[in-house]
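If you scroll down you'll find the structure; I have some questions about it.
Heads up, one of the protein chains got dropped from this complex, but the rest are sitting where they should.
Coming up: chain A.
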Amino acid sequence: MADASRLLLARRQSIFLPLFILTLLSVCSLVFAVAQGSVSLSPYAVWQAFAGQGTELNQVLVLELRLPRVMAGFATGGLLAVSGALMQILLRNPLADPYVLGISGGASVAALTAILLGISGLLLSGMAFLGAVLSTILVFGLSSRLGNMATMRLLLTGVVIASGWGALITLMLALAPPYKIPGMLYWLMGDLSYASTPWLAWAVLLPTCLVLMPLGRSLNVLARGPLQAAALGVNVKVLERIVFLLASLLTAIAVTTAGSVGFVGLVIPHMLRMVLGNDQRLILPASALAGGCLVTLADTLARTVIAPEQLPVGVITALIGVPTFLYLLQRGRL
């Protein structure tokens, strides 16, 4: 079967080549993002700052001001894109996104409460995380009645709880003192200026990608439907729970880091599937890289387009995401 071996070799290459290209793109976008800002630096100046050379100002600018935010943006994008890809498999719906089950709603209500109480910084992030966890537990508890998690019940429970959070958010905005409203709106749109540290996001993103590697094939089978997956030897109940909890954790960390940045989790897995096919072993790591690139570049735009003022990064991802999504929909590729 010489033909078969060639085909297999081609398929193997088709896994590693895209990941290699996306890794290169990621490095380029990270360097670009660190170089851009109120003061533009050359890539060489960025390199010098990393190497501990160059001016002290450049070193502070690169290592202490820009690098943490850029790294946080990249990790947020990666978390959201992987979470979106997982949700889409779990719900067998290519239109699902990380927020469809109400996780960001819970986080938003908690974060807005914190802003209203005058809490900021790490404590605000902690509140947002608690809100996300609370919402996850609520959806999971209500939908896994009798130990059996039917996808449709999960989706409906999530959607209803999300709209409940939505109503609460509106109520809080209506009752908030006017001077607090801009801060609340920025948080709701997703804004990386709140990102105090990138390391939590990275500490979750990297191990999750490792855990997902051996699960990729099972996820391919689960995508064909729970009955087919069970017939091929997958423990569907356990796998669905792992996927739900992982996706929730990723979303919670992303929302905690940067607020609810929209469209990344929806658009990135989609575009990748159109180009790279449906093998989750490739799509999941590729989503992490491509999602990271998108948010990194979007945040660079958000920081520079009306500098010294800043836009919330969520505005930029929505401006990119909405037309892209409508275009895909029109082309009938969904």
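As a working rule, a contact is a pair of C-beta atoms (placed from the backbone, for glycine too) under 8 Å apart; a residue touches a chain by one contact, two chains touch by 3 or more; residues count from 1.
Heads up, the rule we're going with is that contacts and distances are computed from a predicted model.
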For the chain not present in this complex, what protein name does its UniProt entry give, out of "ABC transporter ATP-binding protein", "Glutamine transport system permease protein", "Aminomethyltransferase" or "Dihydroxyacetone kinase subunit L"?
"ABC transporter ATP-binding protein"
Which residue, A:I119, A:L134, A:L200 or A:A223, contacts the hidden chain when the whole complex is considered?
A:A223
Going by the contact rule already stated, which one of A:L22, A:L61, A:A75 or A:I89 would touch the omitted chain in the full complex?
A:I89
One chain isn't shown here. Among A:G121, A:G277 or A:P323, which residue touches it?
A:G277
Listed in rising order, the chain A residues that touch the chain left out are 1, 3-5, 7-8, 11-12, 88-89, 92, 94, 213-215, 217-218, 220-221, 223-225, 227-228, 230-235, 273, 277-279
